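One protein chain is absent from this view; the other protein chains keep their places.
Moving on to chain A:
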């Protein structure tokens, strides 16, 4: 079955006019293991990497969506992370996203994939391409291998909530203690700490991180907190901003849809509908077109299955 699918993809892309619809219909409905098998079978049969072939034939947003979707999750994360080392600004968010919304094991797989593909470690590239406070936060985040258990030390949660509050009140946002807590504690522990913060000080920690709306580091810090505790809320906002921008931010849109389609896109969709009073697929339909739109909608619709 996979062999036939590989055949069709080849036929469709080899110069007889690219049959994007076929590519979409084949790839969009396969899970990661199946997509991997298609790639392997294709390579064995035709002697070329399917992704390279697609790269030659497709263009821009659609190509990028297909490329990202076809990569397996670890390779995808490595690819996205590496891209950020070549760009600026929002790249910090992508690195943080990968470090914080993947499980510790998935992050590890991404780091392994990074070695294999880029002949360097993820942390050495992130360290080399970031500076100052951003480096201080991002390197520990991508290097973390958090404990995955549910155990929580409530006394510690109280102590560390106090520490965070003290540092934030003193505007020491990039203080080592803040970085330490956010980048080394387990997610369960961080959740307990931030819940205690709310209980003790009356509001969510992010409220206290809104001092300067233009401060990019604060924005990153707030996003980090979100990703560690309520990733779906974070992703809903990314989608909302990506679609509402004058001119859609396809990069962000593609990234969120392809990386979450097999994880929690359903929850994100529900959140999007709740927050924007319009279903995600309708919003995407309004703002994108052509094969790119079709691919996204397939992936978004897929998450209902």
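Of note:
We take it that a residue touches a chain if its C-beta (ideal position, glycine included) is under 8 Å from a C-beta of that chain, and two chains touch if they have at least 3 such contacts; residues count from 1.
Heads up, the rule we're going with is that contacts and distances are computed from a predicted model.
Not shown: a single chain whose UniProt protein name, out of "Calcium homeostasis modulator 3", "Glycine cleavage system H protein", "Glutamyl-tRNA(Gln) amidotransferase subunit C, mitochondrial" or "Annexin repeat", is "Annexin repeat".
In the complete complex, the hidden chain is touched by one of A:19, A:34 or A:184, namely A:184. The hidden chain makes contact, of the residues A:120, A:171, A:210 or A:286, with A:120.
For chain A, the residues in touch with the chain missing from this view are 108, 111, 115, 119-124, 127-128, 135-136, 139-140, 143-149, 151, 176, 180, 183-186.
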